[in-house]
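Submitted below is the structure of interest, expressed as structure tokens.
Note that one protein chain of the assembly has been removed; the remaining protein chains are unaltered in position.
Up next, subunit A:
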Amino acid sequence: MTKDLRNEPAIAFRAATRTFGTAVRAVDGIDLTVRRGETVALLGRNGAGKSTAIALLLGLDEPDSGRVELFGGTPDRAVAAGRVGAMLQEGRPVPRVTVHELVAFVARTYPAPMPVAEALALAGLGELAGRRVDELSGGQTQRVRFAVALVGNPELIVLDEPTAALDVEARQEFWHSMRGYARRGNTVLFSTHYLEEADAYADRIVVLDSGRILAAGTSEELKRAAGGNLVSFDLAGGPTEWLGLLPGVTSYEVRGDRARLRTGDSDGTVRALAERDAVRRLEVTPVSLDDAFLALTQSPLTTLETVR
């Protein structure tokens, strides 16, 4: 049985599970395939299982059941072959080395690295090459991590909350370099809890919550999946029990005096509202990714009430 390894996906999770202790299912049966050249965002709040999923995919941890494969083989094999670079989230900078020493060393461990100067330039570290890593600011440290992930010229780059410590400007520079790297045909997987980042920089968004994949697709698809439109209007003190019974409404939310209805059939919803003369300051807007995310991840018992 021969497999053409060039056609294997970059990343494949197959029913992967990882449990900590007896109760916490950090990763709970994930199935996910990332094609080569794709840029995918893992989106989820803190504790959704993003970091555990990344640890599994880098071979830092092993699934209790199911499998995780990189380029058709084990993560360990892909890592040993130098096909993977990663920027880990936790940890303090390595003490007592300069930026150049560190990046040059990591480059030496890869079979076909890019020139160190190029990696430093891509990460915006050119002028800091001689500085000690443990003397840099948080944002600069983050760039060092990026250079470390990049310098081996890996086919797959994995970034665990890469922009967490960056200010707005640094964040934009970062994504600029990242895009450049992706455009060379490389595969990128990043985790984030910033919706805008997932929306702007990923080809595909995977929404993770409580260790499960709730939805996956382009941001357009996610918005559609969450119920196409938002209809909002002033209640003027009127009752709210009937809101969930309106045609097309999948969920609703009352904030102060304003009702916000998520609906798959905005025409039908608006018509029904008009019949009840409940059209004070009526507004129909497409669902934002924010709303889609909330709708996908929020449990029915919190601020949002789900019908059906």
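Keep this in mind: a contact is a pair of C-beta atoms (placed from the backbone, for glycine too) under 8 Å apart; a residue touches a chain by one contact, two chains touch by 3 or more; residues count from 1.
In this text, contacts and distances are computed from a predicted model.
Chemist: Given the options "Peptide/nickel transport system substrate-binding protein", "Sarcosine oxidase subunit delta", "NADH-quinone oxidoreductase subunit N" or "ABC transporter permease", say which is the protein name UniProt records for the missing chain.
Modeler: Protein name of the absent chain (UniProt record): "ABC transporter permease".
Chemist: Touching the left-out chain: which of A:L58, A:L166 or A:L273?
Modeler: Counting the whole complex, the residue in contact with the absent chain is A:L58.
Chemist: Could you tell me which of A:A16, A:L32, A:V84 or A:L150 touches the chain that is not displayed?
Modeler: A:V84
Chemist: Any idea which of A:S65, A:T109 or A:S137 touches the chain not displayed?
Modeler: That would be A:T109, which touches the missing chain.
Chemist: Going by the touch rule given at the top, which residues of subunit A touch the chain that is not shown?
Modeler: On the subunit A side, contact with the omitted chain comes from 58-61, 79-82, 84-86, 88, 90-97, 101-102, 105-106, 108-111, 148, 152.
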